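Note that one protein chain of the assembly has been removed; the remaining protein chains are unaltered in position.
Letters A and B mark the chains as written, and numbering starts fresh at 1 in each.
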Amino acid sequence: MLHTLSLVDLASRLRDRSLSAVELSQHFLDRIDNASKLNAFITVDPEQVRTQAESADQILSTGDSHVLCGIPLAHKDIFCTEGMKTSCGSKMLDNFISPYDATVVKRLANAGMVTLGKTNMDEFAMGSSNETSWYGPVLNPWSEQRVPGGSSGGSAAAVGARLAPIATGTDTGGSIRQPAAFCGLTGLKPSYGRVSRYGMIAFASSLDQAGPIARSCEDAALLLDAMSGHDPLDSTSVNNDPSTASAQLANTISGLRIGLPKQFFEDGIDPEISRAVDVAIETLKSLGATTVEVDLPNSAAGIPCYYVIAPAEASSNLSRFDGVRYGYRCEDPVDLADLYERSRSEGFGAEVKRRIMIGAYALSSGYYDAYYLKAQRIRRLISNDFDTAFEACDVILGPTTPTTAFGLGAKTDDPISMYLNDIFTNTVNLAGLPGLSLPVGFDNAGLPIGMQLIGKFMQESILLNVGHQYQNVTDWHKAIPQEYQA
Amino acid sequence: MRWECVIGLEIHVQLKTKSKIFSGSSTAYGAMPNTQASYVDAALPGVLPVMNREAAIMAVKFGLAVGAEINQTSIFARKNYFYPDLPKGYQISQFEVPIVGAGSIDISVGEKTKTIGITRAHLEEDAGKSLHEDFQGQTGIDLNRAGTPLLEIVSDPDMRSPAEAVAYLRKIHTLVRYLEICDGNMQEGSFRCDANISMRRPGDELGTRAELKNINSFRFVEKAIEFEIERQIEVLEDGGKVVQETRLYDSDKHETRSMRGKEQAHDYRYFPDPDLPPLVIDSDTLADIKKSLPELPEEKTARFICDYQLSHQEASLLTVDKTTAEFFEAVLEKDSSLTAKLVANWIGGELTARLNKESLTITESAVSAESLALLLSRVNDNTISGKIAKDVFNSMWETGDAPDNIIEAKGLKQISDSGAIESIVDEVLARSVTQVDQYKAGQHKVLGFLVGQIMKESRGKANPAQVNQILKQKLES
Partner (left out) sequence: MSITTDDVFAIARLGRLRINDKDASHYAESLTDIMDLVAQMNTVDTNTIKPMAHPQDVNLPLREDKVTEKNCRDALLQIAPSAEKGLFLVPRVVE
């Protein structure tokens, strides 16, 4: 069954020509078709898939190809794709055909990967359940009454149901890691600056990072190595050695010091999650790792801090959607003010409008110091906390989310409880560090449980190494929802 | 009691880079609409800014030239507001930490010299243009200008008259062209000025100010400020209050009016642009820029006075822009026997007049510095008189021919042979009996008439000094 093979196995079959890229992509196109009820994709263009697959086959036949050549993937619909709709989950961009490719899209296309389609997402990446999408909610392949998480919910559902072997996502406060946890997947948010943001529609520029949503650390490492690297078009792109995470997966983790922040194991966490994480820690210990308690004293301030900084940046980033040059324009505007206000009010959904308002408020005259500057000071404290903790350990470990996947509609009327879902993830974005979520078990309802590893700046290879060693001795990452096994 | 006006200027200087401040689009003026707007300039979703090194260097040059503190770390911030020619819905500018801090510049009005403080100068991007011609009652947006680098130079409120404001504006205009960071073209909008004006009783606190926009020529600046001062005095003397607002100067009607349609109370919500880390000018770069600075107008004026024994007025005229000063020195370099005064008079006189008539700059002059030097050499060695030289100059301008060829072809060589001059003098005296008698009776001013007749007879070619001498001899003998 092609959809259960790892990227390494697929690559070797593509190389020895026992499998063609056309055949492989068709397999996934069929699966996407059959699973349309999940609503994981916004756009699928079979014709383009075929063209890309044929050209990959041609390259493969020359024998000189990138390791990922011919492997299909799904892109979150936040990445601009030339000649293809790039909606960002919003009515505002429902008619937007991008005239250019994002750097990530270009890099992976140059490697010979085949774009299966664009995945559903929370509108402008604002949400933790994929319910803010203008294209409707995505269903969790593990339970159709549950959300897949967000904002990269479509990518997670697609990989979870094996509609794609791997997908891209973006993470501003947990948007890769939380859906990965909810769908039993391995999701990596790289260090800020590791992956180019050029062509990735901005939500909060100082927090956004693109990364892989994968079935395993091994797959994730391959995609990370291919999608990352310095980009002169992104002034915040880090200019140093390229990522070689794949080459470091086999390293021993004996002697690894794991930091356990007491704040991540306090009340309020689902006991089933605590238990699964504890068992995973024991497994890592059995591989030679040691644990140490660390302190992240300001982590409770992470959510309030994040909900000032992210909306503030977003309120400004989303000003370009004004109905003038592209995207949605209201019918028959009577004057300029009408054009602006109706295009934006009709084009944006409620959560996007709410965040624009929070952000505009936090930056407005008289409130800037109390909100925006205060949040930036807390941001430094949070970052300093991590620095101090990393003096005593190599990685930090905890649960990815306080609960497993919640019910559809359960939190749509309660933004605060939705926001609290990011409690363990968003401090990582504030500090610009890499974070990895990987599956470590199931709760009683049969829903996947995710565990998070946080690394030092630019050390995602260590996270993937630890995760890979764990996955070598466990099978959680191999579990597939029953309906999608065959 | 008298009113005192308080004026501060904000000058927007378009920096002369080849490409835009945050994208690789051309900044050339006059292209077809939107042909120089990249995806970055049009703010497509997902695009990001990348800073132009040259724009930063140009800003530092200005800062060093006005003795300002250079902030070696400066921050780009977003200024948020909606306008159709502002594609991102924010302008990338500098707010709390601009690249150029406090400096100053000296101005002269009449005999008085005064120091004007410069509060700051910051880098920012220009907006596009809204074209209000008829598109079925709609406005057209051209983004070619969007993203052109600007240096906004903010003065302290140190000026006390329209004349001072104009002197300051001219001083900055001269300086930015010396530094070669701006072409100074006001018609094309490369050099724009807003003025903040308020009135007070001398010694009082600052009054409420109005901001005047759209004053895009030196002439209009003076007029617009004068008008605004009168308007404010009238308001105040009627017991009213000046409203803090933006006013537009209408040069046709010579009035200022409040800008409707634009919101009065802006809340720009500045915050550091997360797409752009801090701009850092390291000490080596700073030292290199310092070394690369050209001789500045004031230094040049002082040197011209000292080296060429010119008056302050002559030297200032020659140094008003760098190209004029260079032209002057090129003429002297070609022929070091020429006197600086002769060259200065020619550049300030004939050449400038001709350039103005043809609306050309000195770099576009049809007579090069070398050719002018050759012409003046002929004046210097008495081949031709100064008056004939003006005719030769005009021929040179029109034909591009060398002065010697023109002198030769037209037979303009000066008559310095005393025998030849004597015969002309005799001829003129012979038919001017009345004037000769008048002279002898003590009316010496008829001498001018006689000289004129002699010059006319020689078709301007007689050496005037010799004519004078021989004529006097004959009359007094």
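The working rule: a residue touches a chain if its C-beta (ideal position, glycine included) is under 8 Å from a C-beta of that chain, and two chains touch if they have at least 3 such contacts.
None of these values were measured; they are calculated from a predicted model.
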Which of B:G30, B:G137 or B:G203 contacts the chain that the document leaves out: B:G137
Touch with the omitted chain, as defined above, among B:I105, B:A121 or B:L279: B:L279
Residue in contact with the excluded chain [from B:E54, B:E226 or B:E457]: B:E54
Per the touch definition above, residue among A:F28, A:Y192, A:F424 or A:W476 touching the missing chain: A:Y192
Given A:I378, A:C393, A:L408 or A:I480, the one touching the chain that is not displayed: A:I378
Residues in chain A touching the chain absent from view: 96-97, 99, 192-193, 206-207, 232, 235-236, 238-239, 298, 300-301, 303-305, 307-308, 315, 319, 322-329, 333-342, 344-345, 348, 350, 353-354, 356-362, 364, 371, 373-381, 383, 415-416, 419, 429-433
Positions on chain B contacted by the hidden chain, ascending: 17-19, 23-26, 32-39, 42, 50-56, 75-76, 82, 84, 130-132, 135, 137-143, 248, 259-262, 267, 269, 272, 274, 276-280
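Everything below uses one rule, namely that only the chains that are shown with their structure count from here on.
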Computed distance of Cα centres, chain B from chain A, in Å: 57
Footprint of chain A on chain B - complex, ascending: 39, 42-51, 78, 80, 82, 84, 87-90, 139, 141, 267, 269-271, 274-277
Chain B-touching residues of chain A, taken from the complex the two chains share: 79-80, 86, 88, 93, 96, 98-100, 102, 197-202, 204-206, 232-236, 312-313, 315-316, 318-322, 324-326, 336, 340, 360, 363-365, 368, 372
